[in-house]
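In this view, the complex is presented without one of its protein chains, the others remaining in place.
For chain A:
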Amino acid sequence: MKVAKIKIALEKRLAHPFLGKYLPSPRIDEDKLLLFYAIFDEIDLSDELRKSYIMTAMLVQIALDTHDNVTTQHEIDSTEFVQRQLTVLAGDYFSSLYYFMLAEVNDINMIRTLATAIKEINEQKIMLYQVENADRQSVMNSLVIIETALIQQVTEYFNLDCWNSLATSFLLYKRLSHEKLHDENEQKNYDIPKYNSPFSINDLNMECQKYFEETTALLESAVMKNPAIKNLLFKRLKSIRFHETLHSKKSVEEGL
């Protein structure tokens, strides 16, 4: 499968011996990778260019995700301090690679497109991070942008608006099921420490159900060049659903 090859190429591009010594391998969001693959599969491009676009979009995502891992505690030991320093620098490095790859293929407009997404995402990350007691609607708006701005910008750039709803619904479902997991475990969300989730577990159950159904319907009606990719997206959706419901079931059984 070509998507697997892209993942390997991405891992190779991200590899840095010194970073690897101190930091875990950068997390590659396979759902986003698959979505980008599906979107670019719809565009008439050479394999090489398609691979470059997918990799650059993923590099941006990974750079942003990496900076979410920068710790804030004051009392840390020297190893943790070095890890923090390298987490900052790793994110910057991955980000510079996105610019470098797009400059190599001379796509200045795509550089702008992805930069706009990065800007929007960071604005919303700050919103979620620092506003206490935000209302449900504004939190939901921020989550939509954080999870989907990259894909939204890319699909708009290539006039593939049909993908907006599907990708938004899919990624929002995934994010909310993640929020639900945190809530059920009574864990503080590591992404947004000050954020008091405005969602009750009932809200999250309802929202998850809504977005799962919406994504399923959109996926069923989607016309794609490659049915294998559609099947893969279904599989991923079902897998997220499986984990979401399995955990809920366990919580009920254990009387949590």
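In the analysis below, a residue touches a chain if its C-beta (ideal position, glycine included) is under 8 Å from a C-beta of that chain, and two chains touch if they have at least 3 such contacts; residues count from 1.
By our rule, contacts and distances are computed from a predicted model.
Taken from the listed names "Cytochrome-c oxidase, cbb3-type subunit II", "Phosphate transport system permease protein", "ATP-binding cassette domain-containing protein" or "Heptaprenyl diphosphate synthase component II", the protein name that UniProt assigns to the chain not shown is "Heptaprenyl diphosphate synthase component II". The hidden chain makes contact, of the residues A:Ala9, A:Ile28 or A:Ile111, with A:Ile111. Here the missing chain is touched by one residue of A:Leu64, A:Leu143, A:Cys208 or A:Leu233, and it is A:Leu64. Although one chain is not displayed, its contacts with chain A can still be listed: residues 16, 18-19, 63-64, 67-68, 70-72, 78, 81-82, 84-86, 88-93, 95-97, 99-100, 102-104, 106, 108-109, 111-112, 115-116, 118-119, 122-123, 125-127, 129-130.
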